[in-house]
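Below is the structure I would like to discuss, written out as structure tokens.
Complex shown without one protein chain; remaining protein chains in place.
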């Protein structure tokens, strides 16, 4: 039976490209996002047109049972899940403390941290029974240091990083590879950065960054693929990614 | 008017001793805990008998509005808050993923991370208007690395650490000193460790650790006091604390 | 002209396998070690027998000018250096402070830290002029935390890690990819671990670790290869590697 790559958070950036990369490598990619049925259909048909196997699902990750049901259904209806990419973010832009509502703070945690916990609880027993599986988690600079205006984002992503280490500590020896991938730069992603900036500012930003100055999600997907297929005698738990012209988070621009 | 030291999470360990230390230094200590009115009364009367000023409050920190109301009432009824010690933990003992209920995971976050966010939202505008204030946060090894059985605790404390850095980034220049104090060892605290182990095992553990082998909360309180009174031209944001015979978390026993 | 992969520190473990992997991928691998001409000849002929291109050199890295001359000669005589693997370690086994001679401490620094500085000084201007190059640095847990008995090793590797970050900060935007690869487990390497333990203890250790319980240098070489060929729009500066059954350094066994 074809193995599944389940992408939770599949837009036109990292998520869509990882789905396409795994489909090109012989997996059935299941692409999951909350909304935009048309955008999802385009991603799925793009993969199928290229000869790959893909399925799309609209799922609201914060609903009770939604992620748990998704995983059970995929296992039953589509195939055994080899790799899960947890690609939900919680970036709400820079907001000072007084403009960060408790509701927004809680939503950040539900999306970025609690959702990952629920996914692991639903999927890891099945993966552990097979002695094999990979959980790739897209992370951000905010998982490594808090910052002005990042109260919600940093709290959610910092908790997520510690959760990844905890999951790895319990499950690596059961054959489940948990990898925390720190994206430390701006990604050339029309569905997230593009929408946040709007078309004109996005074009200007891309021009200002110069050639290969934005992170390329198709190239990033090559590293996601590599990590998910490392031999168990040489696993990576954490790696960073940035463009050649990006300044690392620990340096100043 | 006497300045207030507000201790949120005041048992017979770090919280109670910090309250006593600040009262000895001339503050009015407001001791807050969820339950055990008798234990709270003993802490308060211990401070008062020694000539200090103290008030006790039973508050359930996870209730809507409870922390916000507490801060407003203290400011109105008792005095301006100089220092807040956020001393609520979220340790639930070692639990594998399958034994960590979503409810427990959420409660860990509500106590250790969301509560701190709410306290900062309620108190920082007032402190910033005065150009002065300190928020001391008792933290744990789990804020720095995840571990087997620490899924809930590490996620909550890791988020909390990033939140502390975010709060510092926005508020240090407004005169609010945020300090994240990493307790990396077992504290000689009858209300937490003592209850977890039971009297016999606690006694045996203390004996096995040898002289000064457990962290002494009265001595720890001296460092809390020092940090809260550093001149603004030389502030500490993060420090660790452990007993001389403890092995640091980054080493192996 | 064939591009060169220069391996400084080429034994039968990581160094030899990375050399073989790059040769299989079309590079001319230049293998450098201090001694054991026979072992070096075996590595080189193994690569050539498999249809690859390789050259061996015996070089004492701590001699004045030795690394500088090596790089100049390779560029002149063999071809443009695309990738350098700096694979010299400074592990001298666990030694308490009183048994660590100043000479040993200095030698650790010369091998692990100063040598890397000299290599970068010699090679980076040439690479920067071409707008392209990769420096892969094999690192160890000791780069991330000191430990009892690791006074020399940790000081040397910790300095090396900060040097890698400094080199990256200056040279990434010139097209030079510096990657710091943290090897956080025991490698199945007869020339280092095998010699340290002796044949019987090495065999027993391998058996105790179980299947794939030691890190496999051939599989590790796949990740070295991947990192050296990441597109510049998605570069990794730091990643860790360990076997599935290894306990990460931040956890306890």
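A few remarks follow.
Letters A, B and C name the chains as they come in the text, with residue numbers starting at 1 for each one.
Note that a contact is a pair of C-beta atoms (placed from the backbone, for glycine too) under 8 Å apart; a residue touches a chain by one contact, two chains touch by 3 or more.
Here the structure is a predicted model, which is why all the values come from computation and not from measurement.
Across C:47, C:113, C:137 or C:214, the residue that sits in touch with the chain not pictured is C:113. Touching the missing chain, out of C:23, C:155 or C:239, is residue C:155. Taking the complete complex into account, residues 165, 168-169, 172-173, 175, 177, 188, 212-216, 219-220, 222-223, 226, 230-248, 250-251 of chain B touch the chain not shown. Counting the whole complex, the residues of chain C in touch with the unshown chain are 96-98, 100, 102, 105-106, 109, 113-114, 117-118, 120-121, 124-125, 142-143, 145-151, 154-171.
The omitted chain makes contact with chain A at the following residues, 144-145, 147-148, 249-253.
Everything below uses one rule, namely that only the chains that are shown with their structure count from here on.
Seen from the Cα centre of chain B, the chain whose own Cα centre is farthest off is C.
Mean C-alpha positions place chain A and chain C at a centre distance of 31 Å. Of all residues in chain C, those that touch two or more other chains are 250-251.
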